[in-house]
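Part of the complex only, each chain left as placed.
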Amino acid sequence: MTKPLLGFIFLCVTACVSQAPVNSQTEASPTQSSIVKRFTLVAQHTTLTIDEGVIHKGFTFNGTSPAPLLLVNEGDNVEITVKNIDTVTHGLSIHAANTQTALKVANLPAGDTKTLTFKADVPGVYMYHCAPGGHGIMTHTMGGMFGMMVVEPKKKFALEEELGRVPDIKVYLAQHETYSNGRDFFDGKPLYVSFNGYNFRYVNEPIVARPGDYIRFYYLNVGPNLTSTFHAVGGIWNYSYPQGNPANKMMGGQSVLTGPSDSFVIDWQVPAAGPFLFVSHALGTQAAKGAVGIISAKDNAQRPSVISSVGLTLPLPTQPKRIVDPFGIGSPDIDRAVHFHAGDPVYVQMVGNSFSPKIVEIPVGTNVTWVNEDVFDVLEGERSGKHSIAVTQGAEIFASPVLLHADKFNVTLSKPGTYEYICPLHPYMKGRIKVY
Amino acid sequence: MTKPLLGFIFLCVTACVSQAPVNSQTEASPTQSSIVKRFTLVAQHTTLTIDEGVIHKGFTFNGTSPAPLLLVNEGDNVEITVKNIDTVTHGLSIHAANTQTALKVANLPAGDTKTLTFKADVPGVYMYHCAPGGHGIMTHTMGGMFGMMVVEPKKKFALEEELGRVPDIKVYLAQHETYSNGRDFFDGKPLYVSFNGYNFRYVNEPIVARPGDYIRFYYLNVGPNLTSTFHAVGGIWNYSYPQGNPANKMMGGQSVLTGPSDSFVIDWQVPAAGPFLFVSHALGTQAAKGAVGIISAKDNAQRPSVISSVGLTLPLPTQPKRIVDPFGIGSPDIDRAVHFHAGDPVYVQMVGNSFSPKIVEIPVGTNVTWVNEDVFDVLEGERSGKHSIAVTQGAEIFASPVLLHADKFNVTLSKPGTYEYICPLHPYMKGRIKVY
């Protein structure tokens, strides 16, 4: 995706008409029947382009982040099959299901497939996300495994009921955060915040509408951490519905407030021609980091009826200018080496399934202490925040015992060279020591 | 409390039946009469076990954090006596009281006792917390002095009114944050986030229920900083009531959004057997740090009718692996010494009634600058963010004048050795300098 020069968007009424591509292979295909709607979600490692020249190494369902948009009607029976083609345990938490799910689709080992059926009996805009169990729920969701499911209500929204209209454009919009390491994940400091998988996606490719159109936003704040206020510049909502349930109607308003896993249905009539920004109004922590888009309204424009929340599958750059790898080691400007000098105490945390700092440079003879800051230390493997370290390459090969929360391990490194190490319980967790 | 292996919880329908102990000595005992319900709150220093091998040095009412659960009915007269058996000024802010409270129970010097009476005339789920006045309100609440008070409504909730049911289990659930220093308190970066006083308390000891039970959550977000989205995995709320007031009914929803001091009453019918996690869906900043529990549903299980929000009083470990001391000096892995080298500018902040960094190591002849980052610098003593420093032990004994906000004090240290110092206005504030 190339970035067009955008100055003209603000200066002319003639709107861009190109539309962000939707990769149909990433759409789940429900099989409509009187009995059941079926979806398949495939858990896997995936590397995605999330800004120009910027790639992210994480986990996905079906190769995109956000994952497939699951659309059903209130009262539908739903069958979701989760296939794990990855090398680690995955699972599913699906907020639209009011039933026991943990026993059915959590804790899905590598190679396994499980199926959940449920009746979608409460309308709303819901999050779903990976849920291997325990600690892995947090880290896998952070790693990119999330999507939107909408249960359309039987009861009508006010737009249909009172105004006799239907939405001209349905915009399924998921806001989500990207982290470059587990420490920032624990601190709530994302590197990026995006709508539908790419920074400023709908600035690059505005959503085309006509003046007078009713846009229905199905807005989901995926988080996993921050609270958002969704707002349109030049817009006051007509109606908004917390959690997307028509029983909870609010009138007017410049913004809707959502925490992670909260959602809204918003109906808004585009009041005029021209560009309308939509943003998370948390300007520094969110909007400036990617959470801005544009509605571009023009008389008689060709416009889409649906904008899908599914993320993009763009070609990977051959020479990425930035690699974001929350668990492993990314680009040196974001995963900076910390250079220690004689006398400095050297601690490395295990936190959010990453090491912090990921790279340390230390003088010969320095004692290094690892401390496990992950708190959820029950269960095993992917489902636990237990950690250990094992040097896989270096002048000396050593390993720690398994560390529970707040346990420490320390070693004095007396041979120069570069040491690569992992957590054997989460082998994608990578660290490096340079002994100088 | 030992941590059982929890894998089986996710794998079997047979639920754990052991229940987290409730220390009845920490329960306030209201004296029911036609006139008044009486409670006594005792302000004191307390050290508590908050995770396995992890202890916290702070303040409490009645020796637990959360403090006693205060239950009254709408229209009751309430009498609360606050006794201060500590060495510093304390007080009380009680959100259920719509009356002048500051003149009655704030600013309670060491050794004093004061009483507040009020009529509980607005139903809801309320926070109470220490309120000596001014700056001390913030730091004492952060230090552990908070609890829940519920005013049960005369008007019925929909569960009773429309469905003709009553809750089978009342779960009084307080979410609260633990800080290891005042800098993190100002930055909103808690070390832990817990339900009812202990990390993953109800993962270790799940709450037992039966399928079909209605659970009423009295959910209070104590904060003191973060916004939470409370969610049950596999659950959609039947009804939720912002602030716990039956006049504010919402339908459905996967999560409820609360800031610090916000609350909800939530009614939810357990839809099936098996384990249901409940979490703050802020996954990195909260859930991964302790804010997860389990409802374990089994047919015909013996289950409690009430889960109290009162914190645990567990034995202190003889060899704690971690000491959290927000104002003094805790374990070296969380209150790390910062080692300075020749040429480094050395600043120490006073912030949130702690020094930051708490321990500095500096070469002989280094100039150290203290700067007061606490902003509320009116009032006196515990009620103020004025600070000074006084060396209590070391090669040279010195002291600063009293510093208002943004005031600075600096000194050059020319004698090697270890210097221990305090803020004489808040003598539990401790710092250390090692001159090498």
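Here the chain labels run A and B in written order, and each chain numbers its own residues starting at 1.
Operating definition for what follows: a contact is a pair of C-beta atoms (placed from the backbone, for glycine too) under 8 Å apart; a residue touches a chain by one contact, two chains touch by 3 or more.
On a predicted model such as this, the values are computed, not experimentally measured, just so you know.
Here 2 copies are displayed; the structure file describes the full homo-oligomeric complex as 3 copies.
Convention: only the chains that are shown with their structure count from here on.
Distance between chain A and chain B, defined via averaged C-alpha coordinates, is recorded as 30 Å. Of all the residues in chain A, the ones that touch chain B in their complex are 93, 95-103, 106-107, 122-124, 126-127, 131, 133-135, 137-139, 141-142, 179, 182, 185-188, 223-225, 227, 242-243, 245, 247-248, 257-263, 341, 343-345, 347, 352, 369, 371, 374-380, 383, 385, 404-408. Of all the residues in chain B, the ones that touch chain A in their complex are 3, 5-7, 10-11, 13, 51-54, 188-189, 192, 199-200, 203-204, 227-229, 231, 233-236, 250-255, 257, 271-277, 281-285, 287-290, 292, 297, 321-322, 332-333, 336-337, 339, 341, 361, 436.
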